[in-house]
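A protein chain is absent from this complex, but the other protein chains hold their places.
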């Protein structure tokens, strides 16, 4: 056993946490229980997993806390399966060394511990980086997480961080937590499907866990379970199309982005009341401890104050976010992108500042990776193992997977105020402007009216 | 038709909202869509349905927003069923007058609109009353809700408020929204079961909706569906036992209660930083608009500030709430209640102020009503209709229901710091105090050690 | 280990069978795979689990084959749980000796192997006894089952048979297979609920498996899981009320019973064509091999021949069974039982032979046992274990269970031809007879019209 110098304490009796997706989260190690109880991990209860998606799917109020528990639980099941069916006999045989279990479990649990409120938008404005912060939380000796991890071994925090950073030497452990078919993706698909109330994400986890197996360079799947893996990849594609790329959620993210940008502008150029927890970020002088005080409620509490601010753009955007008043949008492509400047001009004419009331949002840029066997890191392909032990990359076996591989699948949208679509008897004085604007949109797409 | 002077505008096309419990929420009336879009209703997104229960069941992050939509949806289905199968022929025939639909739907949607963050605890401290506030939101001419309702008819807000206040003349409409088997209870049981991930609340809604029927004095159920109604009542009982009365959730409510009490004490006796939205409540001088600025995030944002306050009780309780450090508890009854003063004294001895670190919490007092056919208001019995039209009260037909009727079913618990249960090798100096304390507890109950 | 002289062969790789209720049935022992492949066990595919209930719930076509697999799977999970958490340390410590696993698994799989087509009705007519036949199949050296079992040990068939016969010395093994909360009941409740499409039987198996534990005299449940066990008992009660005692299913069983009785009468008194497989039973001279040739299809194939027989009662009853023409029924009790002779006379008058066209069917007699802690065998109570190891009988802790314990819960029904309820304008010549008959029935119950 490689890691036999770790101090591993088992609980006198297994504890369970009720979970709607996995039924129970099973905890058998003291270190896992202690990590869950840390301040840094409990904080994840106050951060929504899907951010602005809950404005579209009202059930999706679930937190990053439960997602992290779910990734831990799937990892635990994979370890159980590997330990039972593929225990290593001698070093280098490509089988599973169960002394790797504890580092895998801790990395699974902590892989997202650095996330903040509405991470993707917040990071763009305030230059935070949740991956770097995850590493800081794990390795900074002041955090409770670090102190808990150190009880296992002095170097243990760095081991856990290296798994998340993908530099850990054992590729099986790394790929459990991050690869094209890892515990992270498996949990979020199932969980987001459950809480949004859609079925697209509901692949057959039990079957995938039956066919998953270690090999020398990482993780693969038995040939007999190819269709279960194919179904998982298709589910992921469908979740992106239907949930993660939904235009209303993206519109609310646009509003959030513009609101935070305006807040920074007002803060720098006039006066803005902010609560303690947010101030360091507007001051551009924040520490880890400041970051750990943020959560969704801190942001919305500020917005609740700002909605009464004299700056009309700020107060309007705050109101739009709190009261869910999304922008509208239309799809464009390279042939119709040229319409956008004209449309912005019309929007400006009726009194909306285009900088804050329009946006181009490209779901291709969304920080999710679709399945791509030709990506830079060839290790993260999904490999299928034939009965004789040879490996085949999934898209060679599956026409469905092939059809969605290596291509971008999102859409590019132009966002604008809903009132631009008002019918002319409602708009009165600006009638011709509204009318012209509306000629640029047909069937939800930008069009060039001259070419019609 | 009674209400033929109402202005009712239908949407050009039905809209739907995806819902994990009912699959879809169907909206066909402009007024319903407009109500959902109001500031007051959108605010419910930021208020958890189950408050502190999410500390026990981590999936239970669902909001009052979606519960209100669910109550609306069940009410809509009941109206559909009544209109199809039991349309009134002449006044007083005890059948359904579909001109009552719009008032029923609005009342269903708005029945909880006055709820605030962690209502039950908050109300105890700050003397707010969510039912009174619900009525204010509906009838106060400054709210968006009121303005939307008035488009239906000038008196319409009062009509809707009277349904919620149970003074509306048509008992069928009133009982749809509030009775022993109403749309409110049906939705919260199903929804809370879904999001906690338990099965206890999963009765057969489809079957109940098949057998529900109007009669002169309200709502009853066909004899053939007696078992479906019985199952609903048993489900409710089990949800109370297993979810709503859970000792850890109650412990977190105790901490919240003590935290808010301490904050008020510090505010009044020394100095306390509070964010704008909470200040009026500590000042005891709040208006409806202040109340509408509150949400869960405002409270936790304050707690995030207070955790750094020099008052050690305040900062400790804030930390306990944010980082989920519940008190422990044990069940007592009339024969062991007398142990409590001694136990408090021991708790005091090791340094915890019993006023803030102990509590007696009686789940009998929890603001939920179990089925009780002998309650003060006999109209809210569940009535079963025989083939010949005669009515029988449910508990006369069902042994299961009879067994849980008219009795209190909760338990009384004494809450105390977890460290009181530390084993002596961990407690060192206070050993004898801890040891003595622990003799008062056996199998999770208070005991009188002398009588053992 | 007690049973260390057994020859136990593991499969090179676990095999699974897809199962809608348990997701997968996991097979790890060669003997289990071989038993499943025997002629006697495969025969169970052709015997419906619920017999005539599929006439009421059309989804309930599931077979005894899959139920037996389900009981095996639950038993396997219980053994896993016991082996992990409660392994015996020394003889007599009341914990689990995992060398008992193989006998438990085989007994679970084979506990119903002696069932025949529509067992309960068939047995009444032809004096077969599925429990005795189960033992014969296991112990008779000519069966494939016996030959497979003998490979484990020469005495192994008798060991397995004694578990099913409840004479096996280890009460833990016996109670896994037959007690008030055994793998048999757990599987059939879940399975019958799934295939009928009702929810009543859906208790929380995962939670029950978490709290089940061995003790000296058998099997008990942790105090913390009391509510899960309570829910299981209530589910069972509801399944009996709603599914197993359904009046239409009982009516079809009455028809089957009368049909077989008439067939025997015709066979003995005139001439009747029967297929090979049924003949020995009408000859009252059958052997085990004959019994193993029976299945549901053999019976219906005979009925398909008999529907053309000149005996009008025989052909009519065969047609009624094949084409689902149930009798009607009404509930009676001791006070109204006296009406039945008069009603039979009226039925006779309009031309139906009461011996074949009426019946008294008492669901109390149905071969299912409701929870009864005061039954003759006190060992089969459901015991709850407190933290200190003491035991409490479930109904002492649960008001719900108490309310349905130790009492009969079925209903007594009088069955008669549906045409007796025809309205008089349809019946013409026999009008007064029909009219009189109908005065004896009100709200689905027999009544004494004079007392009304």
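Letters A, B and C mark the chains in the order given here, with residues in each chain numbered from 1 onward.
Simple rule for what comes next: a residue touches a chain if its C-beta (ideal position, glycine included) is under 8 Å from a C-beta of that chain, and two chains touch if they have at least 3 such contacts.
Everything numeric here is computed off the predicted structure, so don't read it as measured data.
Asker: For the full complex, which residue in C:69, C:95, C:161 or C:183 touches the chain that was left out?
Answerer: C:69
Asker: Which residue from A:118, A:237 or A:437 sits in contact with the chain not drawn here?
Answerer: Answering carefully, the residue with contact to the hidden chain is A:237.
Asker: Among C:85, C:300, C:392 or C:433, which one is in touch with the chain left out?
Answerer: Hidden-chain contact among the options goes to C:300.
Asker: Can you list, in ascending order, the chain C residues touching the missing chain?
Answerer: Counting only chain C, the missing chain is touched by 17-21, 23, 37-39, 42-43, 45-46, 48, 54, 57-59, 61-63, 65-66, 69, 194-198, 273, 275-277, 293, 295-301, 304-305, 319, 322-325.
Asker: Spell out, residue by residue, where the missing chain touches chain B.
Answerer: Residues touching the hidden chain, for chain B, are 14, 16, 23-24, 85, 206, 210.
Asker: Tell me where the left-out chain touches chain A, residue by residue.
Answerer: For chain A, the residues touching the absent chain are 198-200, 202-204, 223, 227, 230-231, 234, 237-238, 241-242, 386-388, 399-400, 402-404, 407, 409, 442-444.
The rule we apply is simple: only the chains that are shown with their structure count from here on.
Asker: Examine where the copies chain A and chain C touch and state whether the two sides share over half of their residue numbers (same) or under half (different).
Answerer: same
Asker: How big is the rotation, 0 to 180°, that puts the C-alpha atoms of chain A on those of chain B, in steps of 5?
Answerer: A turn of 180 degrees brings the C-alpha atoms of chain A onto chain B.
Asker: Quick check: how many Å separate the C-alpha centres of chain B and chain C?
Answerer: 42
Asker: Could you give the separation in Å between the centres of chain A and chain B, each centre being the mean of its C-alpha atoms?
Answerer: 32
Asker: Please tell me the distance, in whole Å, between the geometric centres of chain A and chain C computed from their C-alpha atoms.
Answerer: Result: the chain centres lie 50 Å from each other.
Asker: Which residues of chain B are in contact with two or more other chains?
Answerer: 198
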